[in-house]
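Excluded from the complex is one protein chain; the other protein chains are retained at their positions.
And now, chain A:
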């Protein structure tokens, strides 16, 4: 049973053999409102949104599986996914300027670099699935969840809780993150004074959130006395926390483990990385409303079983139900423009077939021809990601756990938070008895970012070479010392980050450095609005009404 489940961890069905010479199908019809290439989360949500408002959609992907940069990859395929061979697309030698068209070649590029692997992949390798977006979760109250419910995508995805909650790394120890009033009560590591301060702070924030939502309901008439003043909302959040009397450790809990701030708020860095009180409270509100939203979900976070590529698959299925056409193993190799290259006409597929469309949307692994300015790598944002296979849970008795390393908690040069998300076999992403841990940190300096990730790995895990003499570190929840998990295998790589772009050719956002999809989905909605400004984005009740002989509950 678990064997079959794990075997199904591939994110798409690849029934064909691995022939180099593909037998491409001819697509019928040959004209669509929208053509999308790439089946990452933004492309898939856009396909569902376009199909839901009646647009004709062709959605293709060069890979034999769904997901693009948001894929869930079998471990054995990870290195080839990170370093694909630079095989130019087999563009057929059709006439370059037939029927008053100009063909502009479209090329792909690798968004990954600096791949480092160490250790030996444990057997059976096919039982491991690696998410390219990790560490990533959904808040229970996230808009991604609401989009799944609205579109009907929730029929196709199952979730598990990150039931172990969050841990904060502080002064060499792991502490449970007290993320609610109940958690503060139960916490055994907090001093009474710390509990009182945190409790008062949460009460203040909850009152503000309640007053703010009441205020938006009653068009401006709220209980002003419980709202946080505007001048405080515009303060850097760290200053507001200091005003409330939170000591450094409690500030770290709120900033990095609950408000999910990335960058050091106490450093002398430029102030564009400072989070405002308003922004911090926004995330705290999402976090708070996520706890308890689903009766059977423990904590604020859920994770899709079999990996994150299940999400784009769900949205693609919704688009297909509305009539979108799906083709895998089909790259787009060129743009079709009019003779003067002023107007976009369509796209040429690898089969040589030309498809007319009003709008082409591509994933971020394609270069954009018109914006082929010299690439200035020095000012581009990147995220360093790590994947580790470990021998046991970082928190005894927990399956899925989030660990936060605040800036400077690992070493003085650590300018951004490091996040680690540990997943277990209950997600069908690894065999029982082992765990996959994802790490990430944003950076402009790749070397410094990698150093932070390695330091986090060394802090939490023992290298495998010293079998039997594993190191120890203190987990404050236990009175006795705990043994570190053994690091069996790891891979580090660097991924560049770009936002989506508009124009006649839309490029979708890449997986970013954040823990959730809010930013990615925000960009995706903007892209949709730029194509169809008068259409509603995934209208409520766009989920298909399925034929049912029973009157199941309306919700």
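The definition used in the following text is that a contact is a pair of C-beta atoms (placed from the backbone, for glycine too) under 8 Å apart; a residue touches a chain by one contact, two chains touch by 3 or more; residues count from 1.
What we mean here is this: contacts and distances are computed from a predicted model.
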* **The complex's invisible chain, by UniProt name, from "Ras-related protein RABA1f", "Transcription factor", "SKP1-like protein" or "C-X-C chemokine receptor type 3"** => "Ras-related protein RABA1f"
* Structure fact -> Among A:101, A:160 or A:419, contact with the omitted chain is made only by A:160
* Structure fact -> Full-complex touch with the removed chain, picking from A:289, A:358, A:426 or A:499, is A:426
* Structure fact -> The one residue from A:317, A:419, A:450 or A:518 touching the chain left out of view is A:317
* Structure fact -> Among A:152, A:346, A:485 or A:509, contact with the omitted chain is made only by A:152
* Asked: Of the residues listed, A:112, A:199, A:326 or A:381, which one is in contact with the missing chain?
  -> A:326
* Where the unshown chain meets chain A, residue by residue -> 1-2, 4-5, 7-8, 10-13, 15-16, 25, 27, 65-66, 140, 145, 148-149, 152, 154-161, 163, 294, 296-298, 302, 305-306, 310, 313-314, 316-317, 320-323, 325-330, 399, 425-428, 432, 544, 546-553, 555
